[in-house]
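First the structure, in the form of structure tokens, and then the observations on it.
Note that one protein chain of the assembly has been removed; the remaining protein chains are unaltered in position.
Chain naming follows the written order as A and B, and within any one chain the residues start at number 1.
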Amino acid sequence: MLTYLLRRLLLMIPTLLGITILVFTVMAMSPGGISAQTLIGGTDMKPQEKQALLNYYNKRYGLDKPAPVQYLRWLNNVSPIGFTIDEQGNRGEFSFSKGMDLGTSFQYGRPVSDILAERIPITLLLNLVTIPFTYLIAIFVGMKSAANRGGSFDVGMGMSMLALWSIPTMLAGVLLLGFFGNVQHFQWFPTAGISSREAQDMPFLPHWEQTGFVRGFLLDRVWHLILPVICLSYGSFAALAKLTRTSILENLNSDYARTARAKGLAEHDVLWRHVFRNSLLPLITISAGLLPSLLAGSLIVENIFSINGMGQLAVEAVKGRDRELVLSITWVSGFLTLIGYLIADFCYTLADPRVSYD
Amino acid sequence: MTETTVSRESFSAHIWRKTLDGVGVKVGLAWIALLVFAAVFAPFLANSMPLLISKDGIISAPVLRYLSVEDAWVLATFFIALAVYRLRLGSGKRILLFLLGSAVAALLVNMFLKPPVLVIYDDFRTITYTDVDWRIMPPIPYAPTDYLRDLGSKGLEAPFKTEGHTHLMGTEENGADVLSRMIHACRISLSIGLIASGIALFIGVIVGGLMGYFSGIVDMLGMRLVEIFEDIPTLFLLLTFVAFFGRSLYMMMVIIGITGWSGYARYVRQEFLKLRKQDYVQAAVASGLPLSSILFRHMLPNGVAPLLVAVSFGVAGAILSEATLSFLGLGVVDAPSWGQMLDQAVKSSTFNWWMAAFPGGAIFMTVFSYNLIGEAFRDAIDPQLSRKAGVN
Partner (left out) sequence: MQKQLTARDWILYSLLSLLILLLLLAMYQIDRQWLKLTEMETAMSEQSKDMRELRVAVASGAVSNKPTTNSTEANGDVAQAFKRALAASRLPDYAQGDWSVDSFSTNIKTITPLVSSDLYASNVQSNVLESLITRNPDTLEWEGLIAKSWKISDDGLVISFQMRDDVSFSDGQPLTAEDVVFSFDFIMTEAIQAPRERAYLEKIKAVKANGKYEVVFTFKEPYFEALSLAGGMSILPKHFYASYVKEPQKFNQSKGLLLGSGPYKLTDPKNWTPDKGNIELVRNERYWGDVPPSFNRILWKVIQNDSARLTTYRNGDIDSYSARPVEYQELKKDEQLIAKSQNFEYMPPTVGYSYIGWNQERAGKPTRFADKRVRQAMTYLTDVSRIIKDVQLNYAEPAVSPFSNTSKQHNGSLQPYPFNLAKAKALLTEVGYEDRNGDGVLEDKSGKPFEFKLTYFQANEDTKRMVLLLKDLYARAGVRMIPFPQEWPVMLENLGKKDFDAITLAWTSGIETDLYQIFHSSQAISNGDNYISYKNPELDKLIEQARRTVDESKRMPLWQSAERILYEDQPYTFMMRRKSLLFVDKRIHNLQMTKLGLNLGSLPLENYVPVAQQKYTQ
């Protein structure tokens, strides 16, 4: 087990390196590339000051060096072990405890790690709510479809799930917002953000007061998350439901199910007590693969619902050509995905004792 | 040897028949056929210039004079495809012939067609073109980039709400006819889907094949490459590519292609590895047959069907990607595209239903069609799980 874990962790390193090299190359090769020029905002600055600022950025980020050197510099800063670098940018000794420095964002002028620490929890929250929700619905639909395979529910659901998958997310988001957040139609949900201003002064849990019902911080958050989560999840239903259906059908036709039926068990018991658990296995494996697509989906959803998560940050960073931020975002989301795969594999062993990694 | 060929043929025919069995897939194919028709004949379906005019006894065709290099090439390729389809040849030869033909067409068109660079659409509504003996206009007399400057189009007018001229689907932000743009956009959507998936498939099969064939260290390295492209959310990568390399349609196709191959590679690799372990392959290797011939002879034909399933889903994904890029402000500027029009609906704070319904509907229908085809294909390949159990 431990060796397996170690192997997996070590294999992550080349992948992460590859991700950063790929993204860095794209940035460096692009017309204009990365240069200190892009970092200076505002148009009314005195030339001497602009020059001073240029020099400052060049020294700080080594932007005047050739691209491979820049990359190595960045890598050295980011990796937890490496050479220490002093204020003047000179290389010091090799150290194993120098710590990670994700650098400073060009356009925000703040440490990247701070920015990420603000943004990641929001996107993770969004995705961690979405995944169980998606699974619940998909498993329900998949089971039902498998149970009356070929029936009208099966065909109808199969079609409508496919149809859902085909709706562009931004259209769905804007329509949802326009109909369920608008005073002209149904003003059921809020239009922006993940919690309202008033919620900051509310108690955590919902309760009754003299003035009436107070929804509390928790319920307020849930209320704000409903539309974004719907938007994020509906696209994944089709694939997951289909998978559930397939895997249940496979298991229903398997020998052990036949044996169970032969024992005289009711079809209902066969389905729930025997087949169901085994059918979940492929769903676990695929759960990790959902994460990147959800991260990508949050790009759009966060924009429409004004949620300050990683998606928004990624768009801003890329548009602003913020090298440090783009690099960190990509490797961090890559890292999260890899961790997701790892967890999925472990869940797999947990659910299926036949699988072992020794 | 002949026997196996026959059985393979019949197998693919069988799958093809079963795929076509459902109603959904027929609808899907019909929709795609409609799109292809619209894409190929777009300049004749929706254009500001007359198809034919007779002035002072001289008959001329302005549409042909203004036909762009691209238009001409698409037309030529379409007819070459039809001709090649009619020929009784093996499929490999057919494809080769088709590719050769379209390449020659591209070359010829580029060398000999010199259409005017600047087109002023307003001129076609002036006396030179209206005061004639007779003329035949296209069904939709507006070009996609004709912003109706002389007609004083305000833009964003609902269908049939314009004064003096009819627009079946209204006008978009800049005043151009939506239906005309929709028709011309078919070309972009189809080509984005097909070319991007084609590129992805090409890279995927090569990388996956190499991994499966060599296995060992190559496999290990290849898997890292696959993981890299899998782990960065595709949209991040797309966004980075487009933002850093600028936005052109061709760039977009290439980029969607080179960011989307990892799934195909994984699949091909798996099939190869599975096949390697088969007893008969082992035996063949032991008896001196080169591994490559075994793998490519056996694997590719049998594995093509599932790959095609993946491709049809991939095409659907590519079309959605284009829409997403438009939404993020990285789409094409002047050229008509569904994503760009949908974006206008999404970005506008007032709800212009026709801008959401028509381009949104077209994207939905196209993606849905590809998904339906893919789904039907998958069911046909996997008889055990097909919806109508017991039919096979």
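Definition applied: a contact is a pair of C-beta atoms (placed from the backbone, for glycine too) under 8 Å apart; a residue touches a chain by one contact, two chains touch by 3 or more.
On a predicted model such as this, the values are computed, not experimentally measured, just so you know.
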Touch partners, limited to displayed chains, of the chain removed from view = A, B
Can you work out which residue in A:218, A:265 or A:343 touches the chain that's missing from view?
-> A:218
Sort through B:54, B:68 or B:174 and give me the one touching the missing partner chain.
-> B:174
Touch with the missing chain holds, among A:78, A:102 or A:177, for A:177
Checked against the full complex, the residue among A:14, A:111 or A:282 that touches the missing chain is A:111
Interface residues of subunit A toward the undisplayed chain are 32, 35, 37-47, 49-53, 104, 107-111, 118-119, 122, 174, 177-178, 181-184, 187, 190-194, 197, 201, 203-205, 217-218, 272-273, 277, 303-308, 312, 316, 319-321, 351, 353
Where the missing chain touches subunit B, by residue = 114, 116-120, 122, 147, 149, 152, 154-156, 173-174, 243, 247, 329, 333-334, 346-351
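Following the convention adopted for this analysis, only the chains that are shown with their structure count from here on.
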Express in whole angstrom the distance between the two chain centres, defined as the mean CA positions of subunit A and subunit B.
-> 29
Give every residue of subunit A touching subunit B within the complex, in rising order.
-> 11, 14-15, 18-19, 22-23, 26-27, 29-31, 149-150, 154-155, 158-159, 162-163, 165-171, 174-175, 178, 238, 242, 245-246, 249-250, 253, 289, 292-293, 295-296, 299-300, 303, 314-315, 318-319, 321, 326, 329-330, 333-334, 337-338
Spell out the part of subunit B that touches subunit A in their complex, as residue ranges.
-> 24, 224-225, 227-228, 230-237, 239-241, 243-246, 316, 320, 323-324, 327-329, 342-343, 345-346, 351, 356, 360, 363-365, 367-368, 371-372, 375, 384-385, 387-389
